[in-house]
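The complex is shown incomplete by one protein chain, all other protein chains being positioned as in the whole.
Up next, chain A:
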């Protein structure tokens, strides 16, 4: 059992972790998720007593790590696969750790066998691949056969066979009644491995719930609605009706509409009432990956952008640019992009006036229930919904 209460860590002016409280229970794999730089590793280091929290505290089995009796027999950790002296052989590395912990030396050969490194045990770890390094780190964590295990990004650099092995190892360790705490930024991996999730972003807790609940709460499904492409005015009419009924409508690049906040029968009824024919009305369930991306998109520190080679290309002639105004408000047809909470839409071409910036980071409520900041007129703040009313929209349609 790992228990953190009000954990805060500041490095100078930068707050790496802020007021983090959570529990990691035995008998389950607990995934620790967050974007790069969100404070996962800092939290792990504080759990292990390597970094002193600025405030708050964290205990393992009721004791702070540094006061834990027989700590290496109770806690094993893989923090960084490269945290070994490269000049030392794998076996000597593990032997020195075993001796330090009062563990019999024959256990070293045992864990080398478990992770499959027995053939390279006498080679210097400098020559190890990243995957072999991960295996060596996992061997070190398993050395004391501990009750509590922490793994920081254990599948980094592993081959598919290794990933599968780690996945099964985590589950097996948890099934034996141990506490397994695994950090990762790969939601897809965690969806397969973890039973419980702790999600942080910018050092703050975003979610602490079971994987099932996480999906239910966050992966808002949507309906794809397609009206006859030959009649764009039908599409605009339908958008207006759906928006009025409390749904959120976003256009997709190929002319379909993505609707959230309304059940499929309701959409059908509304369309029927508005006398709009439908070519498609299909349900779509967002994956866990999408749910995670949506939850953390506001908390991402390092965001990649398109390489636009700005300034290196010849400027286009000033004038009408059909791609600028409209496509920016559309959502990609494929990919993770689920409807963002209002006010957080990076695709919105014009930020709506008085957007709620300090919104609760938990998008627990479905987007439709979020307070609509203005009247549901076509020019309303959900910018994508306003797009069909944009006069440039139809001209783009024609240009296609």
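For the reader, a short list of remarks on this structure follows.
Everything that follows uses one rule, which is that a contact is a pair of C-beta atoms (placed from the backbone, for glycine too) under 8 Å apart; a residue touches a chain by one contact, two chains touch by 3 or more; residues count from 1.
Here is the rule we use: contacts and distances are computed from a predicted model.
A chain of this complex does not appear here, and its UniProt-recorded name among "Putative hydrogenase-4 component E", "Serine phosphatase RsbU, regulator of sigma subunit", "VWFA domain-containing protein" or "ABC transporter permease subunit" is "ABC transporter permease subunit". In the complete assembly, the contact with the undisplayed chain comes from A:97, out of A:58, A:97 or A:276. Note that of A:177, A:253 or A:283, the residue touching the chain absent from this view is A:177.
For the options A:58, A:75, A:138 or A:155, the residue in contact with the chain missing from this view is A:75.
One chain of the complex is left out; on chain A, the residues touching it are 1, 25-27, 45, 48-52, 61-62, 65-77, 79-80, 82-89, 92, 95-97, 99-104, 107, 140, 143-147, 176-178.
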